[in-house]
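For this view, one protein chain was removed and the others were kept in their places.
A and B label the chains in the order they appear, each numbered from 1.
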Amino acid sequence: METATAKSAHPVYRSRGLASETMRRLKKNKGAIIGLIFMVLLVVVTIASGFIYDYEKDIIGQNISERFKAPGLEYPFGTDQVGRNIFARVIYGARFSLAISAGAVAIGLVVGIILGSIAGFYGGLVDDIIMRINDVLYAIPNIMIAVVIVSLLGTNTFNLLLALSVSATTTVSRVARASVMTIRGQEFIEAAYAIGVPTWKIILKHIVPNCLSPIIVQTTLLIGTTIIATSSLSFLGIGVPAPAPEWGAMLSEGRDYMRSAGYICVIPGFAIMLTVLALNLLGDGLRDALDPKLKK
Amino acid sequence: MTENILEIRDLVVHYETDEGCVQAVNNINVIIGKKTILGLVGETGAGKTTTALSILNLVPNPPGIIKSGSIILNGVDVLKLPPKKMEEVRGNDVAMIFQDPMTALNPVMTIGEQIAESVMIHGERSKEKALNRAREMLEQVGIPASRSGDYPHQLSGGMRQRVVIAIALACNPKLLIADEPTTALDVTIQAQILELIKELNRKFDTSMLLITHDLGVIADVCDRVAVMYAGRIVEEGTLEEVFNDTLHPYTEGLFNSLPNLRKRGEELVPIKGMMPDPMNLPKGCAFAPRCPYTIDECTEAVPELKKIGSHLVACRRYEDKNFRLRRNS
Partner (left out) sequence: MIRFIIQRLLQLIPAILISSFIIFFAMNLTGGDPAMIIAGDKASAERIEQVREEYGFNDPVPVQYIRYMAGLVRGDMGISYVTNKDVFKSFMARLPATMELAFASVFFAVLLSIPLGIYTAINQNTWKDNLGMVFALFGVSMPNFWLGLILILFFSLRLGWFPSGGRSGIISVVLPAATVGLGLAALITRTTRSAMLDVIRQDYIRTAKAKGASDRAVIYKHALGNALIPIITVIGLQLANVLTGSVLAESVFAWPGIARLIFDHISKRDTPMVTGSIILCSIMMCLVNTVVDIIYAFVDPRIKAQYVRKG
């Protein structure tokens, strides 16, 4: 009986209602829907491109006789300095940005939620240590952190993921800590304590579900910023190495031909921007849908 | 008819939101004469504050829309005034005291500046003179003039409410609207602030619309009383008429839910149920679902405000000449 009372005040018990309510509000937001459709399409198209194109031949294979073809019927986005089909490379290349960013943000989510929850839940010295380090990292521009880590540890996929996950971790742990701290003080948590629920169970069953909405929103936005960071590192030559069709790497290669063939640079940049824009639209829409108070 | 400071005629205000249309104020008529204090009583959500904001034409829009009606303030229909003219009216002809003094003052301006601002908007050119007037006003409301350089966070709640009153009265408005001016304050401070309002009202010859849910405050301050329920006035008369010869069952309910110090041990009789959803008002009398006297006719059409005996009431039960409230029988 006591458990029932403790839980009846528990916001998550309306979770099904909340999820469908969120969807209903999200559907009204045109921008969010456009963003969502774009992201779904992008994932489908990039997976499909793996079946349509042969990596060795169509994506990185050179074809000097076809070089510098401007965008047209045959090549929708034109061809680059060694005659590769930019359209194929752009849609194929989406997988690098998406996979690396999703991976880095996933690492950031796991580490960030654990650190943030611990800091927020226990407070005191643990909180101080975690948050001081977090403050230092948060103050440094995230591109510089990534540059330093990759340059020091060397350029490979693991180090790239590590470097990119640092800034995701700092953001997520801040959000998680703040949510945990607000929720920790509320009465249903005290009630759960009073009836002897163990701490880890309280964190897992009561606190984590209640932090979800800000974290969902942040995740969407973080994938966007991480896509930009990934391509920035590639642009600087320390991310995904050429000839892989990562968008930033394509841009960097095209730089030398800007005067004669600007589209080689312009098109991959558009791809980055539209993807990040879609994620931002979706993130903003989710924020409004999950927290209607903010919109009014 | 120019004797009247304020005449609200057939005012309808709705809030149109995504979820639906909130019928906040439905066709009300209010008249306030010179030097009169009218008390507007009702529960939270009855539309009192919306009525008050309509007089200043400050109903937050969107979502609020003044659908129809007129508000004649000092002979001018404020709802028809262009924005520039309306700014001249606000603070000068009509001023307002708000409910929560903790949030009603701008935290980054000194209290002196905030009072002086009102003076300068309404004609004073010299900042020096405006600040002098502000210091004068502070003394009037019982705050030493030397504190005019203080910021709101340096004052207590009661003091802040005094500042809000000083801002409101700085330009000698003809009508003062006080929206639950004492609700957010401690009981001892409440009495002081009420005394202050009464005293200044007498001194400045201001008419006043006092909004409250506290019948004690009404009894203490007002000349006339209007009882509001679900966006309508259900009973209106002089203080004596409404208090001694209560006509509307809702007003009776309000009295019954008050503890009486002289009859200790007597059980309170709360009004059953809740206010109807203002998005979905019943077809008939809005109070019918909670009313102990309801008959079938009550749910058919909205009762009109009619003179029954000494004063106005909106209740169809009085069509029966022998109908009396329990309180009066």
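Everything below uses one rule, namely that contacts are C-beta pairs under 8 Å (C-beta built on N, C-alpha and C of every residue); 3 or more make two chains touch, one makes a residue touch a chain.
Because the structure is predicted, anything quoted here is derived from the model rather than measured.
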item: Chains in view touching the one left out; value: A, B
item: Sole contact to the chain not displayed, among B:43, B:100, B:136 or B:245; value: B:100
item: Absent-chain contact - pick from A:78, A:120, A:214 or A:248; value: A:248
item: Listed residues A:45, A:99, A:143 or A:162, member touching the removed chain; value: A:143
item: Listed residues B:118, B:182, B:212 or B:246, member touching the removed chain; value: B:118
item: Where the unshown chain meets subunit B, residue by residue; value: 56, 58, 62, 83-84, 87-92, 95-96, 98, 100, 103-109, 117-118, 121-122, 151, 153-154, 164, 167-168
item: Where the missing chain touches subunit A, by residue; value: 136, 139-144, 147-148, 151-154, 224, 228, 231-232, 235-236, 248, 251, 255, 258-259, 262, 265-266, 269, 272-274, 276-277, 280-281, 284
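Assume only the chains that are shown with their structure count from here on.
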item: CA centroid of subunit A to CA centroid of subunit B, Å; value: 52
